[in-house]
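One protein chain is absent from this view; the other protein chains keep their places.
All chains are identified by letter, namely A, B and C, in their written order; residue positions are counted from 1 within each chain.
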Amino acid sequence: MTVISHITCPVCGDFCDDIEVTVEDNVITDVKNACAVGAARFLNYATHRRTKPLIRKDGELVEASLDEAIRKSAEILADATYPLLFGWSSTSCEATRVGLELAEEVGGVIDNTSTICHGPSILGIQDIGISSCTLGQLRHRADLIFYWGSNPWDAHPRHIERYTMFTEGRFQRSTWRKYVSRLGGTVTEKRLQRTANLLLDHHPPTPIETGQGLPYTMFQKKRKMVVADVRKTRTAEAADYFLQVEPNRDYELLQAFRMLIRDGELDVEEVAGVPVELLEEVADVMIGCELGVFFFGLGLTMSEGRHRNIDAALSLVRDLNQYTKFLIMPMRGHFNVTGANVVFTWQTGYPFAVDLSQGFPRYNPGETSTIDILRRRESDAALVIGSDPLAHFPKKTAQNLIKNPLIAIDPELTPTTLMADVVIPPAYVGIEAEGTAYRMDHVPLPLKKIVDPPETCLSDEEILRRILNEVRRIRRKLN
Amino acid sequence: MPKLKATLLTGRTIDQGTERERGKFSEEYRRSVTICEIDPDDMKRLGVTENDNVRVSTDSGSVILRAVKSARAPHPDVIFVPYGPWASLIMNSETHGTGMPLLKGLPAEVEQAPEEKILSLRELLEKHYKREHE
Amino acid sequence: MNGERIDLYICDGKVVEKVDERKAKVIDASGMMVMPGGVDIHSHIAGAEVNAGRLLRPEDHVKDVEAKTAVTRSGVGYSVPSTFTTGYRYSRMGYTTVMNPSMPPLEARHTHEELNDTPMIDKAAFPLIGDWWVVLEYLQDDRIEECAAHVAWIMRATKGYAIKIVNPGGLEAWGFGRNVAGIDDSVPHFNITPRDIIRGLCKVNKLLNLPHTIHVHTNNLGRPGNYATAIETMKCVEDLAEEDNPVIHITHCQFCAFKGSDWQTLQSGAEEIAEYVNQHNHVTLDMGQVVFTDTTTMTADGPFQYGLYGLTGNKWVNHDVETETSGGIVPFRYRRKSHVNATQWSIGLELALLIEDPWRIYLTTDHPNGAPFTTYPKVISWLMSTVARKKMLKRISRRARRKSLLPSIDREYNFDEIATVTRAGQSKALGLKQKGHLGLGADADIAIYNLNPKTVDPSIEYKAVTRAFCKPAYTLKGGEIVARDGEIVKPIQGGTFWVDIKLSKPWEPSEDLKLKFREYWTVEYENYPISEDYLKASLPIRVEARI
Partner (left out) sequence: MIILTPKRSFTVPVGGECISPDTFAAKSTSEMANLPVWEGNKKRALGHLFRIELKTAPSESLTIRIRGDAGRIRRIGAKMSSGRIVIEGNAGMHLGEEMNGGAITVVGNAGSWAGSRMKKGTIEIKGDAGHYIGAAYRGSNKGMNGGAITIYGNAGNEVGCFMRKGLIKIHGDVGQFTGIHMKNGTIYIGGDSEVRAGAQMLGGKIVVLGRIPSILPTFTIDDIKSRVKIDGEKVEGPFYRFLGDLAENGNGKLFISQKQNTHLTPCERFL
């Protein structure tokens, strides 16, 4: 039995690096420090994985040797006129580097999953810029934490504990105690209310004013948390202020904030369902803080407005810097989606949706992005790595994806691997293979190898390297 | 039969996150993502109770899901479905020139569907994504 | 070089006394000019902020692309080229060694990943240490030796080459949106001033015996009147110099040679700086020349970049790095007709022409801050030709022209001096003994320019000079022909230098530091250092420290 510490967690964009695992006979038996999702990954990854490559023959996926699967993949890609290479956010930067070389060699379009998560954020950044930082900066200094359209409690379970409200910094203290006592208060209050209702058979209970900023925050000089979302999430419940936004109206609200920050007067009573008075109060809190941070999630990028929501948010934060220090950060989903953007950018100049078909990088989301290419049915082959587009792409695009030859590099049984023509299960990166990945704030950290992979499984990087070599061999033979 | 016109949101949940680690074809995963969170008052109006099956439709198709009360209500006219193959069936692929389809904030309709059953992942793939062979 | 004809022998990547001519490959360079490969002491080519600049500027890439060839990878160019393109373009210009002067230590792994993908050149990176909390804490208590041991750990952990200081104290203050006003302003929350930081790290540098001096981006950079800060900065380490050895490098000096009280009254402070430098041997500088073009400014100086955003209204990136440093990016177009930009153009050249000793002022554009590195040949033509300077002077803002010192300067660099400011001086300042010359034992990094120094008069034929420096006939790296007539013929990896510091007694980080790590950073101490095998071609420089 060995205990290994300081493991990085290959699940979400927080990419915690303090995980401790216990390994017995090449099996992970215990996990410490991880959140529920992280622990589930370490403990269950092996239970439903595949180890043997598969090739579709006569409509059925049958076991094949690795060499066969590599050769078949190379043939598909070498033959294609407009192949698509998609995924890259759940693998190492080392694998992505080879992937880019492969995409260039086969003249394809290479795109990562940010195309359907924070792609709009990148478009916004390219128009406005971004005032950002690494997470420690916030831990030490931020006294105002604003989550907009993101729900760390569910999507980034340790975010609040490691980087924001519940962490001790040099200049800011944790608000954990405050939260616990308040939570206690709320529960007691709810219980009393329920009892009262039962006894008195009253009108429907009046909602308890926890979120609208009054009782708990009045004398609080410490860290404050504001949440804006279309639904009241668990994160929202922990906030000092909660702004419930009408769906698809975030843009209006953000722009209204920008106007208030400029000391402008709004001609309306409410914006996106939020009373202007409350907006004014929150705007004052934003201007008055020492260092504020604005975290935003897919609630902004995936709803109407998309990159323009981000445009407005980035502009708001930029404008706030005339009064105080304000920073902003996208809440990235996969553990290495940031890394995929980073590697794409240093090799091609563009972070996603890179079309290499003409021998040099071209970029124009909407034109060279995966969903659009598939919707218009332009590609004639695809390689998918570490992603499950069949489960997550809109139906029509997913249907078009499987109208052409499909290669899937994935250790798991997923809808995509089930529908692919070639399936190559690799070693699990971050568990069975090492590499580099980037946390959501661009801090690079090592992915570790904790246990040995099954004999038949190579790392993503090696598989791609072998496909690339095979493609080059085919090309040489043709010339 | 009453219909609810609603705004459809999708997103991550901690259940979806942990259960996917049991494998996409596991029953746990299916249970975690084939839900549709509806405001309790809207549920009354629709005539459904917790765990009844409902049909959720958009301009791109429809899917059968299990109704559950949305926590921390009120969220009138807003429904929530976790990411996954079921939600994808009713997503529109238009990106308006941005590369990003509208995955949150779609107009949708909900109605009760007591006779319908929720597809398993294999059934879903069989029905909607049958592979064409040359 | 002065038209002297010699035979040069190369074996195993080194310059040697003699090889067997029958077995050797011969390059006929008669009528051409042979120089050591170019060395760039300060060019932002890799790492977090460069890459953020790339991400920010699709509109910059789209106008300048490189298609893949049989031997090279594709990429994009102009002001923030992709990594492969960066390597190729330097090599095609006859450069073989480039220093990346700004590496946020927490993100060092990123810098090295990019350097691994930057082919054709040898390179190194300077970690930013001037606002590192632990360093500030040691220095405020005057614990220089402990600080030195800590810096040795930083160098090893980040695989760094030299101590980089940017707006000392100002970046810590920027954590809360503030700045420091000069070298004696106190740093908020610390009992220390920029002067203490510069002096302290200068002492640390000496204790560690590092090959390069401290590399300083001064306080108040880019502000009218800052030439005084620059001179004070140089002065503050005057007493730390031993003999004639430099102890401080003031980088992109053009940006800190502004005289005047505001933008309206801006004028050149080059004369004052040159006067000081001509009288003191303890300082080296590089130009940070401005060329009129559309480029991308990027520095670790967060407050400076915010100021630049305020001036231009252009898109702005800020990136604070916890407990260490910050950074910023703003696209910028230098305009001939802008009185400020034109004055900046003049200041850079004035510095290079007024500082007498070419061994102490080096040609840079602070790529991409003053201009992309691909403009070096143009800068060379201005240094070599009063005619070329006059021609540009005619086209710039009238106000700037009236105030420019250039019309009063007759000096024209000769090829020898050009070789000094583009390679020999730079490698000497960097302590790279095997670079920048073609003596026995030197690395066979060679640039052969299709230009006959005997027949060409650079003062008049400056256009021919520019052309020749844009596209050398041959670039050799480690004895191999890697580029010919502006085309890459053989891609090579190129190594990464870092200082492997040997302390007199082995130093292990204390438990105290490990605990501090948890407190100060959001990553584990164990995950911070980069191992040597992370570098694709590691070139450690062994250094014996005095402690």
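Everything below uses one rule, namely that a residue touches a chain if its C-beta (ideal position, glycine included) is under 8 Å from a C-beta of that chain, and two chains touch if they have at least 3 such contacts.
Just so you know, these numbers come straight off a predicted model, no measurement behind them.
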Touch partners, limited to displayed chains, of the chain removed from view: A, B, C
Touching residue (missing chain; options A:P365, A:P394 or A:P444): A:P365
Contact residue for the chain not shown (choose from A:I4, A:A46 or A:M259): A:M259
Which of A:T96, A:Q126 or A:N341 contacts the chain that the document leaves out: A:Q126
Option from A:C93, A:V106 or A:I424 whose C-beta touches the chain left out: A:V106
Touching residues (missing chain, whole complex) on chain B: 96-97
Touching residues on chain C - with respect to the absent chain: 56-60, 62, 315
Those residues of chain A which, in the complete complex, touch the missing chain: 80-82, 106-108, 123, 126-127, 251-252, 255-256, 258-259, 262, 264, 266-268, 271, 304-305, 308, 311-312, 315, 357-358, 363-367, 377-380
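Keep this in mind: only the chains that are shown with their structure count from here on.
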Intercentroid distance (Cα basis), chain C paired with chain B, Å: 56
Chain A-chain C separation of Cα centroids, rounded to whole Å: 36
Chain A and chain B, separation of their C-alpha mean positions in angstrom: 21
Chain A: positions in contact with at least two other chains: none
Two or more partner chains touched - positions in chain B: none
Parts of chain B lying in touch with chain A, wherever the complex brings them together: 7, 9-14, 17-19, 21-26, 60-61, 70, 72-73, 75, 78, 80, 83-85, 88-105, 121, 125, 128-129, 131-133
Complex interface listing, chain A residues touching chain C: 5-6, 8, 17-18, 93, 97, 101, 104, 122, 125-137, 139-141, 162-163, 168, 170-171, 290-291, 318, 321, 324-325, 327, 341-343, 345-351, 356, 358-363, 436, 438, 442-446
Residue ranges of chain C touching chain A (in the complex, touch as defined): 46, 48, 51-52, 54-58, 61-62, 65-68, 73-76, 80-84, 106-107, 109-110, 113-114, 117, 175-177, 189, 306, 309, 314-323, 326, 329-330, 519-524, 526-527
